[in-house]
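The structure follows.
With one protein chain removed, the remaining protein chains of the complex are shown where they sit.
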Amino acid sequence: MNTDTATIFLKILYFAQLEEERGCFEETIEYPFPASPLEVYQHLREQHQLQLSPKELRVAINDCFSSWETPLKSHDTLAFLPPVAGG
Amino acid sequence: MNTDTATIFLKILYFAQLEEERGCFEETIEYPFPASPLEVYQHLREQHQLQLSPKELRVAINDCFSSWETPLKSHDTLAFLPPVAGG
Amino acid sequence: MDFSVNKPFLQFRLSEEPVDVMQEMQFLQNPSCGALVTFTGWVRMENEGKQVNSLQYRAYPALAVKEGETLLQEVWESCHPAGISCVHRTGHLQVGDLAVWIGVAAPHRAEAFAACQQVIDQLKQRVPIWKKEFYPGLSSEWIH
Partner (left out) sequence: MDFSVNKPFLQFRLSEEPVDVMQEMQFLQNPSCGALVTFTGWVRMENEGKQVNSLQYRAYPALAVKEGETLLQEVWESCHPAGISCVHRTGHLQVGDLAVWIGVAAPHRAEAFAACQQVIDQLKQRVPIWKKEFYPGLSSEWIH
């Protein structure tokens, strides 16, 4: 992480297939500011070889469905949601 | 009952409003042969001031839905069924 | 494993006693089925604007069971669920009591919903069961 730029702390939640691929349910990362969910996911996807593309996922910020372009603040909780299959 | 004509014995079942108007659930009557459910009902209706017209009723012979014109045999069980209201 | 070639479970009953819903559901348990849809008819406190205290169901048992079984067979032929169970109370019931219970089990939910609706719609039209309503301060009435 480049300490010359401002950074934010993000709590990341992984569910279902993503949790298994990442090997954890929850982690906190430091990320350059400004950032969007899409940038963060693409970074994490490359880092951890996550299979699902953003088009297959929904995203939630602080337990609310959000767009991939919403600007993130420090201490946001960011969740990536594979297609659901309840019921 | 005129004993010069052949007669049949019929068990009559009354349900719901008919049972209350007739004052009994079941009775056995003797009736001139030949006879149809329609004739028997019109006779009983007049005799006991039953309110419902045949058009409002269905008829069953020996626990099967039947037509009003089916010829009756002795010892048939004849039931007159007001509009249903289960459920 | 193919449910459709198995004989369906079809059961129509009248009951003078309160219905044990858990037992009714167990009749329909089937490892091929992902869906159970049930309809419960409760005695309401009012009907067509009149307050109801209680009601009485009167059936023609021999014909009601025969017609009920025919109806379940027809609904099965239409929707092919794995099982249908229907039990209708007779006797005097209070507000809140269970009057009728219908359960339909099927591999998938669409046929279970369709069959359950068909059974209650048809039951009300065809099965010889009558209902008398008791009102506070008014004469009781057989409902048509």
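For clarity, chains are labelled A, B and C in written order, and residue numbers in each chain start from 1.
What we mean here is this: a contact is a pair of C-beta atoms (placed from the backbone, for glycine too) under 8 Å apart; a residue touches a chain by one contact, two chains touch by 3 or more.
The shown structure was predicted, so the numbers you read here are calculated from the model rather than taken from an experiment.
*Asks:* Which of the visible chains would the unseen chain be in contact with across the whole complex?
*Replies:* Across the whole assembly, the hidden chain touches A, C.
*Asks:* Would you mind spotting which of C:P8, C:G41, C:P81 or C:P128 touches the chain that isn't drawn?
*Replies:* Residue touching the chain left out of view: C:G41.
*Asks:* By the contact definition given up top, give the residues of chain A that touch the hidden chain.
*Replies:* Interface with the chain not displayed, on the chain A side: 13, 15-17, 19-20, 56, 58, 60, 63-65, 79, 81-87.
*Asks:* Provide the residue numbers of chain C that touch the chain removed from this figure.
*Replies:* 1, 21-22, 25, 29, 31-46, 95-96, 107, 109, 112-113, 116-117, 120
The definition used in the following text is that only the chains that are shown with their structure count from here on.
*Asks:* What's the distance between the Cα centroids of chain A and chain C, rounded to whole Å?
*Replies:* Here chain A and chain C have centroids separated by 50 Å.
*Asks:* For chain A, write out the residues touching at least two other chains, lowest number first.
*Replies:* In chain A, no residue touches at least two other chains, as defined above.
*Asks:* Which positions in chain C touch two or more other chains at once?
*Replies:* none
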